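The block that comes next holds subunit A.
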Amino acid sequence: MIWQIDLLLLTLVVICGVTTIFLKDLLAATLVFSVYSFLMCLLWAEMGAVDVAFTEATVGAGVSTMLFIATILRTTRRSKD
Partner candidate 1 sequence: MNVEPSIWPLAAVLISLLGTVPILLSDRRPNLREAWTVLISLGKFAIIAAMLPAVLEGGGYRFTLAEVLPGVAIALRVDAMGMYFALVASFLWILTSIYSIGYMRALNEHDQTRYYASFAVAMSATIGVAFSANLLTLYLFYEMLSLSTYPLVTHKQDDEARSAGRKYLTYLLGTSVAFTLPAMILIYTLTGTLDFTAGGILAGKADASTVSLLLVLLVFGFAKAAVMPLHGWLPAAMVAPTPVSSFLHGVAVVKVGVFSILRVVFFIFGTGLLADLNLGVVLTTLASITIIVASLVALTQDNLKRRLAYSTIGQLSYMILGAGMLTAAGMTGGLLHLSMHAFGKITLFLCAGAIYIAAHKSNISEMDGLGRRMPVTYGAFFLASLSIIGMPPLGGFLSKWSLVIGAIDGGQLLLVAVVLVSSLLNAAYFFPIVYRGFFARAAEGNGREEVREAPVLCLIPLSITALFCLGLFLWPSLALQLIQLVVSP
Partner candidate 2 sequence: MKTDHSLPQDRPIGPSLIIEVGVRIMIPFIQLFGLYVIAHGHYSPGGGFQGGVVLGASFILMAIAFDLKTSLRFFSLRANAVMASSGVFIYTGTGVLCALVGGMFLDYSALDAILTLGPVEWRSMGVFIVELGVGLAVTAIMASLFWDLSSGGDMDKGL
Partner candidate 3 sequence: MSPTNLHMYALAAPLIGAFAVMVVGRYSRRAVAPLVLGVLSFSFAAALTVFLQVLSGGGFRYVVGNWLAPYGIELSVDHLGSLMQLLVSGVALTASVSAVKSVAKDLEDRQHLFFTLYLILIAGLHGLVLTADAFNVYVLLEIASITAYGLIALGKGRAVVSSFNYVIMGSTGACFYLLGIGYLYILTGTLNMADLARIIPTLESGAALATAFSFCIVGLWIKMAFFPLHVWLPNAYSDMPDGAAVLVAPLMTKVTIYLMIRFMFSIFSPAYEFIQHAGVQQIVVGVAAVGIVCASAMALAQKNLRRMLTYLIVAEVGYMVGGVWLANAQGMTGAILHIVNDALMTLCLFLAVSAIAYHEGALDFHRLRGLYRRMPVTMAAFTVGALSMIGVPPTCGFFSKWYLILGGIEAGQWLYVGALIFSSLVNAVLFFRVIEIAYFRMPDADAPGTGHGAVQVREAPAMMLQPLVVAAAALIGVGLATGPLVQHVIRVALPGGF
């Protein structure tokens, strides 16, 4: 594997993570989290963990995000922190 790509992905992951935490709009935060999951999935695929990457793609970036969005749409998008 190529460590430059690895590092780039890792940096992006950290950026996405921080953004998720500090976005005030929960819907946006959830979508950023979905991106985060997807980057993670890439990272793992690149590390040779295809099964985990597959699962993360379906669960983390897919279903989990849908569940978050469903809840946020039924409750509120606002967050004070």
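Candidate entries met the following condition: all candidates are chains of the complex that A comes from, given by their letters.
Here is the rule we go by: a contact is a pair of C-beta atoms (placed from the backbone, for glycine too) under 8 Å apart; a residue touches a chain by one contact, two chains touch by 3 or more; residues count from 1.
Since the structure is predicted, the reported quantities are computational estimates derived from the model, not experimental observations.
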item: Numbered candidate touching subunit A, per complex, among 1, 2 or 3; value: 2
item: Residues of subunit A defined as touching candidate 2 within the complex; value: 24-25, 27-28, 50-51, 53-55, 58-59, 62-63, 66-67, 69-71, 73-74, 76-78
